[in-house]
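Below is one structure, written out as structure tokens, with a few remarks after it.
With one protein chain withheld, the remaining protein chains of the complex are depicted in position.
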Amino acid sequence: MPSVVVENISKSFTAEKKKVLALGDISFDVAKGALFGVIGPDGAGKTTLFRILTTLILADKGKVEIDGFDVVKEYKDIRKRIGYMPGKFSLYQDLTVEENLEFFATIFNTTIKENYSLIKEIYQQIEPFKDRRAGKLSGGMKQKLALSCALIHRPSILFLDEPTTGVDAVSRKEFWHMLKQLQKEGITILVSTPYMDEAALCDTVALIQNGKFLSIDTPEGTVSLFKKPLWAVKSDNMYKLQQDLKQFEGMASIYPFGEYYHLSLNRDSILQEDISAYLTSKVHQGLEINPIKAGIEDVFMELMKSTDD
Amino acid sequence: MIELNTHMITADKLTKQFGDFTAVDQISFDVSKGEIFGFLGANGAGKTTAMRMLCGLSLPTSGKASVNGFDVNTETEKIKRSIGYMSQKFSLYEDLTVRENMRFYGGIYGMTIPQIKLKTQYILEHLHLEKEKDTLVGSLPLGWKQKLSFSVAIFHDPSIVFLDEPTGGVDPITRREFWEMIYEAAHKGTTIFVTTHYMDEAEYCNRVCIMVDGRIEAMDTPANLKKQYESAHMEDVFLKLARKATRIAD
Partner (left out) sequence: MKQFIAFVKKEFYHIWRDKQTLLILFGMPIAQIMIFGFALTNEVKNAKIAILNPSKDIASATLTQRIDASRYFDVLKNLQSQSQIEAAFQEGKIKLAVIFPQDFNASLLHNNTATIQFIADASDPNIATTLTSYASAIVQDYQEEMKGANTLPYTIQTDTRMLYNPQLKGAYNFVPGVMAMILLLVCTLMTSIAIVREKERGTMEILLASPLQPIVVILAKAIPYLVLSMVNIASILLLSVFVLELPIEGSLPLLIGESILFTITSLSLGLLISSITASQQVAMMISLVGMFLPTLMFSGFMFPIESMPVPLQVISNIVPAKWYFYIVKAVMIKGLGIGAIWKETLILSGMTVFLLGLSIKKYKIRLA
């Protein structure tokens, strides 16, 4: 039995007398013990989805089962077995690290001791500061404390809504490492993030935009959705390069990626020499043109454009 | 175009202490006119504090710095008038319309009504927002809001604009359109001082400065930094440097 079964859920909100669709007809399953990533920008519907799954709000229509329990009728059973970390840092800022952990342990009818082995590796990193008020912790430490609190009752499914937003690259790396460790304990993990580069670390990735899934697949499968030829291009004058590439015959899209531009073409017939010749004619120096494999972000933008049209 | 001999920002041993905690520790650097200067660092490395001093919002404990030729110790009001500022959090008034926001910010910087009208028209056309000019900013999608608030930050044609994590949470296409706007502004001679958590965005900068524990640990072009730290991506450079941090709390 999958840990999460979602069938055709939709949800809209009313804002300024207009109906805004937050989620439109979404369906997916998450296998037991899987690490499932929901990736998309702010306002795509990630938080709404997570709140429906954690029984916090009701969908307008559709069906959701968590560990076989219905989110509407059997919400009490679900609340006993899930761990949830909301997007905003949601612990008591005026309570110390230890007080927070103890409080959440008691709320879930357990003690810190009982499940210490599960959180040990995470909690040990903040234990030296256990008498510090949670509000006085750094971003990375708050995140570790929040995760410890969400895990203290050894949930069978863990929901993490944007745990790495606003966190620096070092803490993000550490955080994903922790998630991988937790997965080994048999916990099913659903995590949402706006950072495309985190997709590679999930078993399954759902790309979400405007309340709809653009794709659900393994990271490799997702990447293979990009069918067009893709080139990384670089020159000494990047600003001019972009202007010139936009005029290039056969250009499908051109986006900056780090120090390169990713140029996708709408024809397979265009060769490296053709691009090179065109750019040389535009007087570019230090040209570098390489064929590359698409990444998640390339796919996301491609799918985003195709649904917009 | 970058004018290497014209320094828009200079910092000389700029330091800020809070009690016995040194948030920013003797940082020195110059930013040239038209340069896109990336300011990176882990949470709590001192980025925000440094940026606040340069914007004239906080006085240094010691050291000197000048922004657009004005001293951060004595001429903070002049600094504020000559810079633009945008952050992920503070952007626009959600309960005012697009046009009202521009009218308001133009007014703050002492622009005349005809100037404001002209500029408003230009931005609306440029962002393809003509239809939305009387829409409340609160009901615009996040990506549009961020682009709009950048336009508003450079509404009064400041010579320097400070951007504090301007693209957080924005979708990848809009994020790139946003950087196009940054490039365009820099091309016209505006100096850009930007912080970000996206390491690929660090590559878009002319020069990058990485702060660790309140000090500048590295500062160079992305290409040179990658060479120096034998890394393929800026992310690896950043991880190598930021892992040296000993400071834990913010």
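By letter and in written order, the chains are A and B; residue numbering begins at 1 in each of them.
We adopt the following convention: a residue touches a chain if its C-beta (ideal position, glycine included) is under 8 Å from a C-beta of that chain, and two chains touch if they have at least 3 such contacts.
Nothing here was measured: the structure is a model prediction, and the numbers come from that model.
Of the chains on view, those touched by the hidden chain across the whole complex are A. Looking at A:5, A:21, A:57 or A:251, the residue that reaches the missing chain in the full complex is A:57. Contact with the chain not shown here comes from a single listed residue; of A:90, A:156, A:215 or A:276, that residue is A:90. Here the missing chain is touched by one residue of A:79, A:130, A:154 or A:212, and it is A:79. Looking at chain A, the residues touching the absent chain are 51, 54-58, 75-76, 79-80, 82, 84, 86-95, 99, 102-104, 106-109, 149-150.
Just so we're on the same page, only the chains that are shown with their structure count from here on.
Contact residues of chain B toward chain A in the complex are 41-45, 136, 139, 141-143, 165, 168-174, 176, 179-180, 183, 187, 197-200, 203-204, 222-223, 233-235, 238-239, 242-243, 245, 248-250. Of all residues in chain A, those touching chain B in their complex are 15-16, 18, 40-44, 129, 136-141, 165-171, 173, 194-197, 209, 238-239, 242, 255-259, 297, 300-301, 304-305.
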